[in-house]
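A protein chain is absent from this complex, but the other protein chains hold their places.
== chain A ==
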């Protein structure tokens, strides 16, 4: 009775963000959440995942496209693979795909945005050229295989044909501030340059709600599931890209107004073989400080990490990248886990995962 194959990567990030309105609700105010009885600033997981997807798409890692233009992509691909094909022949071949998968179309476009990878488009195009008759099952296999990294990480939903759905292998929590926030309002006026000299008053006025916060951000990765989705080799690379995009990306909401693009102050990655653990519980009691929130937040987070070990297995590895000097007790179990920069962090993650993949192959 063991789940021997479990391997979860927990990614904990603390990040100070100055005055900003990264992710707003339907009234234009920054999103918030109540936790521990006080208001926290919040950035939704959907918002941050979108930023991550954009970061991932800049990579040539079989990156996925969110598009309605599947038909067009397929047609172009087929015609580039076989230049002797006429346009109407290509159209007919593409039509077959939609018929047999049940994906709905409105005119040329698919009815909803589909997440597909370049690799999938290539394979489907090749399949259409090689086969006169389409086998539904085989086509489905192509749709499910050769997935792009973001598809494998975040999943896909095709309402028209649930067989094409993909369960994502990651879990991204909403980011919340480690402390209480008080909403603030920026009152602004704007003057018309061509306003006559004898008139006074602003042409426009309004206010923008904003806040500043030290965010606790958490995501995890089910590595065996990613391997299942991508294959071992791409999975290692995909895991590294996932971490990188989680650490470095920032949603773009009101970025031009506030220029709030910061980098994390602290990153902790744990390799756990039993269960993922979200350390947000460290901040249920909000951090109180009049000298900044980052350092006390780090202290609380590391203490919570140590406390949770009374209930779960010690991770096989924990890696910490911190921009701050950390005061730790001499006997802290985290004192030897520090790395110096992001490159070292990522290469150590990669090493560890390579080893896991290696061991699994040996077990077969």
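General observations
Please note the rule applied: contacts are C-beta pairs under 8 Å (C-beta built on N, C-alpha and C of every residue); 3 or more make two chains touch, one makes a residue touch a chain; residues count from 1.
Just so it is clear, contacts and distances are computed from a predicted model.
In the listed set "Electron transfer flavoprotein subunit beta", "Copper resistance protein B", "Type I-E CRISPR-associated protein Cas5/CasD" or "Carbohydrate ABC transporter membrane protein 1, CUT1 family", the entry agreeing with the UniProt name of the missing subunit chain is "Type I-E CRISPR-associated protein Cas5/CasD". Screening A:138, A:233, A:284 or A:351 against the full complex identifies A:284 as the residue touching the chain left out. Per the touch definition above, the residue from A:74, A:90, A:149 or A:176 contacting the chain not shown is A:176.
Of the listed residues A:72, A:275, A:314 or A:347, the one in contact with the hidden chain in the full complex is A:275.
In the full complex, chain A touches the omitted chain through residues 1-3, 5-6, 8, 25-26, 31, 33-37, 40, 42, 44-46, 66-68, 109, 111-113, 157, 162-163, 165, 167-168, 171-174, 176, 218, 220, 222, 225, 274-281, 284-285, 304, 308, 311-312.
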